[in-house]
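The complex appears here minus one protein chain, its other protein chains still in place.
On to chain A.
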Amino acid sequence: MTTNSNETRAPISDSIEKAFDYRGDVTIELTSGETVVGYLFNRDIDAAEPYLEMFAKNEETPRRYAYRDVVGLEFTGRDTAEGKSWEAWQQKVAEAEASGKIAELYPEELDG
């Protein structure tokens, strides 16, 4: 887990920024010792009190945490965009055509 302290604020803000661009779940560790798993969908580092927002799994409403309350962040969920490149699709089409089959992409099962 990426750690942070009052003396090294930059690393955690960098991690939060990367998490904002990441298409999978992350786990954050708070100063209280609590850990929260969820999808980090927003952050505002320019706010008077910089904060992040995330949807924790199995919770309806989003949670908001101040940067200063976050001491660690880890990329614990699968990147849902990984392996779905245009090249991969073209390759799949080429392979299917070579074997006389039809290539298609389907959404992943949401319960999986």
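Methods note: a residue touches a chain if its C-beta (ideal position, glycine included) is under 8 Å from a C-beta of that chain, and two chains touch if they have at least 3 such contacts; residues count from 1.
Assume contacts and distances are computed from a predicted model.
Of "Molybdenum cofactor biosynthesis protein A", "D-proline reductase (Dithiol) PrdD", "histidine kinase" or "ABC transporter substrate-binding protein", only "Molybdenum cofactor biosynthesis protein A" is the UniProt protein name of the chain excluded from the display. Although one chain is not shown, part of chain A still touches it, namely residues 20-21, 23-25, 38-39, 41-44, 53, 55, 57-58, 77-78, 80-81, 84-89, 93, 102-112.
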